[in-house]
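Below is one structure, written out as structure tokens; comments come after it.
With one protein chain removed, the remaining protein chains of the complex are shown where they sit.
Chain naming follows the written order as A and B, and within any one chain the residues start at number 1.
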Amino acid sequence: MAKWKKTISLALIAVMAGLTACSSNGGGGNADPSASPSATNAGSGNEAPAELEKKSIRVVFNNGGRKFPDGMDENNNPYIDYIRENTNLDITLQLPPADGYQDALNVIMASGDLPDSIYTWDASWFESYVKQKALQPLNEALEQYGQDLLKNIPEDAWKTVTIDGNIYAIPSMNAVPGNELMYVRKDWLDHLGLQPPKTLEEYREVMRAFKEDDPDGDGQDDTYGFIMAENLARMAPFVGAFGIQKGMWTERDGQLVNASTLPEMKEALAFIAGLHKDGLIDPEWMLNKEANFSEKIASGQVGLFSAFWYDTRGPILTSKQNDPKAEWIPLEFPTGPQGKQGTTGYGYIAGYNVVPVTSKNPDAVVRMLNFMNGEGYKTLLLGFENEVWKTENGKIVTDFEKHNEHIYRQTLGESIRPYGAEEERARLDSLGVEFKLNDNIDRIAAVAIRDQYLGVPTPGMGKHQADLTKLETEYFTEIIVGKQPIEAFDEFVAEWKKKGGDTITEEVNAWYAENK
Amino acid sequence: MSAIDAAEATELNLNVVDPKKKRFRNIRSYWDLYLIMLPGILYFLVFKYLPMWGVVIAFQDYSVFAGIWDSEWVGFQHFRDMFADDDFYTIFRNTLLISVYKLVWGFPGPIILAIMLNEIRHMLYKRSIQTLVYLPHFLSWIIVGGILINVLSPSSGIVNKVLGLFGIEPIFFLTSEDWFRTVIVASDIWKEVGWGAIIYLAAIAGIDPQLYEAAIVDGAGKWKQIIHITLPSMMGVIVILLLLRLGHVLDVGFEQIFVLYNSLVYDVGDVIETYVYREGIQQAKFSFTTAVGLFKAVIGLVLVALANRGAKKLGQEGIW
């Protein structure tokens, strides 16, 4: 029965795809070269836009709360005109409120009046609409008009959006490989005569000294060795020292297993629980939200923590403003007993551009995205050259006032970001080399541990993942604070398997068997 | 004028007029009152009852794209899923406990506050206090949560510092299973009591001052006036609000719990709303979310219906 349904829907999709091909064929009159499936020059970027058929499309993006300058709006500004002119498309943008965006997408889908393209960051949302057969495959349009996209987006990322051989979304890439790396107060180390730590034991000693030996020299017991945040955040480098990352799928003997259930996780928890037991971690860590967390760093209560790569512009900067003596340096990632290092690596994908089945213009959507991702990306990311930025001595210099005025352009760039674009580095440096943003990112990239399951969320994940994550957080927190002994980890693994973990493991390995 | 006179006349002769004529007379005398109800009734039909077919998705595997007609029917599957969940009973118990605590401790709060405010004679003081106590209602739980975490901190929070003066060891209010519900209930009362009192102040303002004057002549003291005049005059509103409150007995306030709870108090703090958030909303499972909502509504409706009957037996108005 299910198979029958699937056949019908595949047939329908094939018809749809055929129809779209026809429409692009018939509509343009003299558009022969672009309509030919074997056209080699199509979409390569050097083709004059006028040769492509003029079409109108409606596109939904998330603008993340960016403002437009007075007198402009999403459909009336030089950047959208720049795309329109270069693609010969009549594009209408729609930007629902950033807060509540996913809800807005759901009502758009239910409305029956669907746009040609929708951006979402939510993998479950994407998966659920693929399952509902609400999205159309883009293979053909991509082949014809998406050469830059195919070039700029890596194979592994395409895997994530391919289901039964059909590409259902054009992904936008994550700009960074991961989040966390260790930072320490060098002035505290110097004051206590310590060297930057490398191994777990050395880290432990630094934490002990920071807690007990009055690193700020004020004669008071007012410092902690380390700090973490709610939901087990900000401990990735220590887990990484055991070669894994919490919750990530990782290969063992040809099969994918969830790292949270591995013996390495138990060792990592034992290590962190030991720190907690000795009072080296802020005892209120499980309550720390972003604000309290930053506050404790900025006010000089902590001199060692797992920083986000941009914290050099956040709490670390504030700490320096508060205390001119404060000098922060990045550390080597802690090395575990087996000589391993690691931190949480991000997935490739930041978002999905999808085309509802009702759209007659998947080709036009691909043309637009191909331009935004390829030729147009630099301008959408950095702004117009010689207006927002210029090159001086081979370096990009940004006019920040103009940059902020033109900030709305980034909605367009962010929606279809290529992988590892050179411009990203230039841009981060232009924010101030003293923040070492690129350096931080490089350090993370060197040891980032990535999830080896690249598929869309499985049905089992949809059903059990939230429960399993809660179970994990609950057990791990209780083990770290000593409410449960480390042996409870085995109980956790058994319960995890029983509550749906086994189901998900099977699904994940079925995918792995096909895609490794 | 004559129509009204006629109506008055019929009211006096109810027994002799036959029912059909009676209804006609009734409509003729009060046609304007029937007419002014129409916009309201129309509103409820169009915006509340027309969309109500939406509840059937609780029995479907609803797909937004397929819509209500083409979504697959699954019967009571979502309800079975919900009851089969190992955690559901813990969650249900937590919800009920927190809700009952909020009801028992929180419901009388605004009534008492309104009466206390009413006893203030100094007008400016009264008005200032009134304005100040309703301020916390306008703060989001995110802000209140941030403040609470600081105020209740075992190491630096003012509450524990004060307790320390009395030689009490620091209490981990937010991570202790013993204290968590207390914090939830107390902070909710603090935040909403001033806002809740407004409606009772309105009820008190409607009391005829002559009643108090008469009581004073009879030699009744302040306390007696409160017991015999103020409270009885508020009783209608109190009963109605209590009834309506029962209809939402399984709603404990998502935002508050979500901001304040943490992995050490899941066992006592996880409630239906956080469960739905985890299982349904985060993953756009409309059918499941609707099923849970339906379950909550049925329980609420049963409670309201029972309480409504009880209130009528006790001589109160009731809702319907």
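As a convention for this text, a contact is a pair of C-beta atoms (placed from the backbone, for glycine too) under 8 Å apart; a residue touches a chain by one contact, two chains touch by 3 or more.
Keep in mind that, in the parts below, contacts and distances are computed from a predicted model.
Peer 1: Write down which listed name, "Carbamoyl phosphate synthase small chain", "LytR family transcriptional regulator", "Cytochrome c oxidase subunit 1" or "Carbohydrate ABC transporter permease", is the UniProt protein name of the chain that is not shown.
Peer 2: Not shown, but named in UniProt as "Carbohydrate ABC transporter permease".
Peer 1: Among B:L201, B:L242 or B:A311, which residue is in touch with the absent chain?
Peer 2: That would be B:L201, which touches the missing chain.
Peer 1: Can you say which of B:L117, B:L152, B:V252 or B:I272 touches the chain missing from this structure?
Peer 2: From the options B:L117, B:L152, B:V252 or B:I272, the contact with the absent chain belongs to B:L117.
Peer 1: Taking the entire complex into account, which one of B:M37, B:A84, B:L165 or B:L314 touches the absent chain?
Peer 2: For the chain that is not drawn, the touching residue is B:M37.
Peer 1: Out of A:P154, A:P196 or A:G314, which touches the unshown chain?
Peer 2: Considering the complete complex, A:G314 is the one touching the chain left out.
Peer 1: Spell out, residue by residue, where the missing chain touches chain B.
Peer 2: 1, 4, 8, 23, 26-27, 30, 32-34, 36-37, 39-41, 43-44, 46-55, 57, 64, 68, 116-117, 119-120, 123, 125-136, 138-140, 143-144, 147, 190, 194, 198-199, 201-210, 216, 221-223, 236-237, 240, 244, 247-248, 286, 289-290, 293-294, 297, 300-301, 304, 317, 319-320
Peer 1: Could you list which residues of chain A touch the chain missing from the display?
Peer 2: Residues in contact with the chain left out: 64-67, 70, 73-74, 94-101, 103-104, 106-107, 110-111, 121, 173-176, 290-291, 294-296, 298-299, 308, 310, 313-315, 317-319, 321-322, 346, 350-351, 400, 403-404, 407, 410, 414, 417, 427-428, 431.
As a convention for this text, only the chains that are shown with their structure count from here on.
Peer 1: Within their complex, state which residues of chain A touch chain B.
Peer 2: Listed in rising order, the residues are 102, 106, 109-110, 122, 124-125, 128-129, 132-134, 230-232, 283-284, 286-287, 289, 291-292, 462, 466-467, 470, 473-474, 476-478, 481, 483, 499.
Peer 1: What residues of chain B sit close enough to touch chain A in their complex?
Peer 2: 63-67, 85-87, 146, 149-150, 153-155, 174-175, 262-264, 266, 278-279, 282-285
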